[in-house]
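Got a structure for you, questions after.
As you look at this complex, bear in mind that one protein chain is not there, while each of the others sits in place.
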Amino acid sequence: MSGAGSGERTLELLIGPQHPASGHMRLVAEVDGDVVVRLRPDIGYVHRTVEKIAETKTYLQTIPLIERPPLADTANHNLGYVMAVERLLGVEAPPRAQWLRTLLAEMNRIHSHLYGLGIHGIMLGSSTAFMWAFGDREIMIEMAKRLTGARITYSYMIPGGVRRDLPPGFAEEMEKALRYLERRLPDYDRIFFSNPVTRARLEGVGVLTREDAIRLGVVGPNLRASGVAYDVRRARPYAAYPELDFQVVTRSEGDSMARMLVRVGEIRESIRMIRQILARMPDGPILAERYAKMIPPKWRDYVRETGRIKFPAILASLRPPKGAEAVSRVEAARGEAVFYLVSDGGPRPYRMRMVTPSLRNVVLFSHLTRGCRVADIPAIYGSLDYFPPEADR
Amino acid sequence: MVCGLSGTVLVGNLERSARRAARWLVERTPVRGIRDWGIKFSLWPVHFTTACCGAEFAAASAPRFDAERFGFLPFVGPRQCNLMLIEGTLTRKMAEAAVWVYEQMPEPKFVMSMGACAIDGGIFWNSYNIVRPKDILPVEVFVPGCPPRPEAVARSIIMLQKRIERGESVGLRV
Amino acid sequence: MASGSEVGEVAAPIEGALSGISSELSVRGEVVSIRVRPEDLREAAERLLRLGFDHVKAVTAIDRPGEGIIEVVYHASSYGNPGLTGIIAELRTSVPRDDPRVPTLTEIWPSALYQEREQWEMLGVIFEGHPELERLLLPEDFGGPPPLRKDFKIPTEGINA
Amino acid sequence: MGALGWILGLLLSPWVFVPLIYPGLVSAFAVLLFIIWFERKLAAKVQRRFGPYYVLRHLGGATQLVADLIRYLFAEPIIPEEADALAFVMGPALLFGLTLLPVVAIPVSGTFYAIRSDVSLLIVLALLTLGAAMTLIIGWAGNNKFSLIGGLREGFLSMAYEIPLFVAALSMAAAYGTLDLVDMVEVQAETAWGVALNPLAAFVFLVISFLATSRFPFEISEAESELVMGPFTEYSGIMYGLTMGASYLKYYVLCLLFSIMFLGGWEPVPPQLAAVPFGPGVVVFAKALALMALGVFLRAVYPRYRVDQAIRLAWHYLLPLSVASVFVSMGAAWLGLTGA
Partner (left out) sequence: MGGVEEVGGRGGRNPVVSLWGHLKAVGTGLKYLIAVPRMTVKYPDEVIELPDGYRGMLIYHQDLCISCGLCATICPANAIKMYLPSGGGGGEGGGEKPETPPKRHPGIDYARCIFCGFCVDICPTGALEHSKVHDAAYERVEDMLYRPEEFAAGPPTVEFERPPKRLRPVMDERRGISYEPVG
């Protein structure tokens, strides 16, 4: 065996990038028998240089760009980026647009969490959990498709508002979809979450203490599963969150099971929030007056009838003031995403810093896997809901 | 290919003549038809996600679109698979792995590119860290979209099946 | 809606905590921006940590070839202190572009570990004392200047074919 | 008569029929082609989708495994340069052959069998254990870290499950007062099915047959999310097909054994089949197949255990339970339930 040198006790396992449970990364695990001595994540396999390309694209063109890395969670990142651009420009989206943004963000949170749960399922060997989660994800994708016109890459939020209004009959269909999801969760529970095998695999595995979670700057459900009730939607509410009633789901155990259950709890909270949003959605324009009045007059009727914005030409070349800087943070599905934009007065960002939740969770790989068993690597990996393209950008 | 038979029980001319004999046998009409039918309905893509299109690839395998209907079963190791689906951007670091994985696969093998990034870079066309799969692998079918809809993935599977049926596939010739 | 205390209330304690360090303070939205000299960076970070800013959200380096400097910006905030969760402390410093050296803050904020490594890789900022300053995202054989420097050009295309 | 009759006669002689046709090679292949397809269809139904379909549209893609088999046949057989070529090539064939070997001692009916021995149960159990050793060799031969770990896991597991398997099977021997499988069926025909006489032994035997053949939730030695394909990682083409088939084959043998020991074997024989010498075998076959369907259905329900958990399960729970099942058998015999 090439890795087991003469007289060495340990074996170096290269897990990935072609490995059923590695995703788009490599885990270099040093194992002693069945116990992991050290695990080093080797990331960068999906490094597509988003921050550099952003410097060659205008502020609007960067929207699809920042959506690609966190592909399963585009809306929340889109929202974070657009908030930063709006702070640079000094624009504010009208209330209805804010509520629509929140709606899409919460829908996206549901399908992103289902994505994470499905991947976690397949990593534990439960193909049914994967198939169910990915099947039910389609429910939210279908609804989002009606709202935005795309399955997952929505590019729905633009500086100053959103691109489309609610299509007719959306609220009724959504209510049915939410009821369906609520009916399904107990079945998930029986076949996967409280399946004794799942519990044997997850309980007490990969425990992250509260202190370590804070010290390492972990984000999202992984943080809240360790008992830190930090959620940007509560800490610094944005969009329509100040007016919504929701709980920050936390657990105290900090193990893989807790991380999974926090996600399940958040799905329930998102369902509650979507109900509130659709019930209390304010009327009004969906694009800031500053840009709405620049829509060519011949399109005004079209926009009013279809609820689809026609871009005024100015959106193609937004120019924030020179030297302006903006920081925005949002609670994306996998955790807090931070955007930091620096303008030089030109139509393109001078520097776009995108700190995704997965990038901040990379540190957990080596931290949590020390002393675990080989079979726990996928169990812990899955529980982190780590998405390599998001970390590599 | 690279992981061939040299250094094993079958070496040298014996190997070459055995291969020639096997090829001669396979090229006969009924054998060839049976082989192509088998391959056509047993395209197993290797579990190798190169980038974010993997999310839609998973959706294509998931219940709503269920690619397994075509005998398309994502499988774990390169040795057991015969199809490589480039799921999105191929970065330089990943390209190296992609070639490795491709060479580990037994012939006949096929390559499909999924998503704009895997064709001409898509929105990342000017990135300094990407590779266009068609430059390094014999890609047969391209699926546009960013990411492509699961239907488009199904469409590409059908297209590859047709190519195999018609004997046009380059994967069969190597 | 406990949205943490307002920025203005926090700016004063921060200013107090940083007394003795030459720093410029400004407030921008939820962000308290603190500019210090590179040699004061560690001291400032330690004091911020004592104040309750327990983790780093982002480490950003900005290349400014026009001024011949690289700016290094840390965005820190708090998980543990509910009064600070709504605030972001922006600790920034500038170093000369041809010899960009700053002390690492990983001992103070372990959460900066990977991001400092990334900024080293992308902009060539040397974080002195960083435990593992090695390639993170780029391939091993990557040549050329650090890619996020402004003199690293990538192709662009016009609108005409 | 002529040559055809002679060949037919030869085929129908138990010595040829049993290893070659039923329960041997031909039926085993048929079972493989069916059960793997059925597994995929069952899982697909639970997962709310179709599974294999277009390969034979009107029969739910029933020929899917034929297509897969053909592809395996025509795929390039790769022997890695650093592998031990002889062990690597011989491994799958031996594994497949050894796994199939126990069928020679399995009776098809009270009068039709290849080997009838006083200790045919012991022969079957002894031959069953050979496969695990082959898996170890295969895991080592591939010269891949994952296959090595997979092979070792198989080794650990086989040590853990073999003792309770033997004890559970022998407890039935104690109940029936015989080690002869034909006699066991006859005892069951007179009294009650083994599963009623000693449900504990049946339970232990069933769980161990999942454990011994990598059925979920014990798909551990080739756990894909940890070890790619475990011992079989480096295999391609038909060699891989053989290794994959072997685990199903072992399950098939165990299910045959289970239906003979616990489910009354060929009893009750439908009168239409009683005239054919190997006719009663159809009943055993049907029972075994139903049992296999249960086992493959679990794929749709379970994740997999960790290796240490499965080993602990075997040593901590199954071993004591199997010992307890001996006492259950003794109790049943003492009460006169078994007629022994």
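Chains: A, B, C and D, in written order; residue numbering restarts at 1 for each.
By our rule, a contact is a pair of C-beta atoms (placed from the backbone, for glycine too) under 8 Å apart; a residue touches a chain by one contact, two chains touch by 3 or more.
Treat the numbers as computed from the prediction; the structure is a model and nothing was measured.
J.: Identify the visible chains that the left-out chain touches across the whole complex.
T.: A, B, C, D
J.: Given that one chain is not shown, which residue among B:19, B:32 or B:155 touches it?
T.: From the options B:19, B:32 or B:155, the contact with the absent chain belongs to B:155.
J.: Of A:38, A:210 or A:308, which sits in contact with the chain we cannot see?
T.: Residue touching the absent chain, from the options given: A:308.
J.: Touching the hidden chain in the complete assembly: which of A:34, A:92 or A:173 does that?
T.: Within the whole complex, the residue contacting the unshown chain is A:173.
J.: Looking at A:79, A:119 or A:139, which makes contact with the chain not pictured?
T.: Checking each option in A:79, A:119 or A:139, the one touching the absent chain turns out to be A:139.
J.: Touching the left-out chain: which of B:69, B:93 or B:109?
T.: B:69
J.: So that we can see where the missing chain sits, which residues of chain D does it touch?
T.: Within chain D, the residues that touch the unshown chain are 42, 45-50, 53, 297-298, 300-302, 317.
J.: If the missing chain were put back, which residues of chain A would it touch?
T.: Chain A touches the chain not shown through residues 57-58, 60-65, 128, 135-136, 138-139, 142-143, 145-146, 149-150, 153, 155, 163-164, 167, 173-174, 176-177, 179-180, 183-187, 189-191, 193-196, 199-200, 203, 249, 251, 253, 257-258, 261, 264-265, 268, 296, 299, 306, 308-311, 313, 315-317.
J.: Can you list where chain B touches the absent chain?
T.: 63-66, 69, 116, 119-123, 125-126, 134, 140-146, 148-152, 154-156, 158-159, 163
Everything below uses one rule, namely that only the chains that are shown with their structure count from here on.
J.: With contacts counted as defined, which of the two, B-D or A-D, has more C-beta pairs across the interface?
T.: B-D is joined by more C-beta pairs in contact.
J.: Provide the C-alpha centroid distance between chain B and chain D, rounded to the nearest whole angstrom.
T.: About 34 Å, centre to centre.
J.: Could you put a whole-Å number on the gap between the CA centroids of chain A and chain C?
T.: Taking the average C-alpha coordinate of chain A and of chain C, the gap between them is 23 Å.
J.: Name the residues of chain A that each touch 2 or more other chains.
T.: 19-20, 44, 47, 49, 52-53, 56, 131-132, 135, 392
J.: Among all residues of chain B, which ones touch two or more of the remaining chains?
T.: Within chain B, residues 62-64, 76, 91, 93, 126-129 contact more than one other chain.
J.: Can you list every touching chain pair?
T.: In this structure, the chains touch in these pairs: A-B, A-C, A-D, B-C, B-D.
J.: Once bound in the complex, which stretches of chain A touch chain D?
T.: It is residues 1, 3, 11-13, 19-21, 34, 121-129, 131-132, 135, 191-192, 195, 197-198, 200-201, 373-378 of chain A that touch chain D.
J.: Using the touch rule from the top, collect the residues of chain B that touch chain C in their complex.
T.: The contact residues of chain B facing chain C are 91-93, 96, 126-129.
J.: Touching chain B in the complex: which residues of chain D?
T.: Touching chain B from chain D are residues 40, 44, 47-55, 61, 64, 66-71, 73-81, 83, 85-86, 89, 224, 228-229, 233-237, 240.
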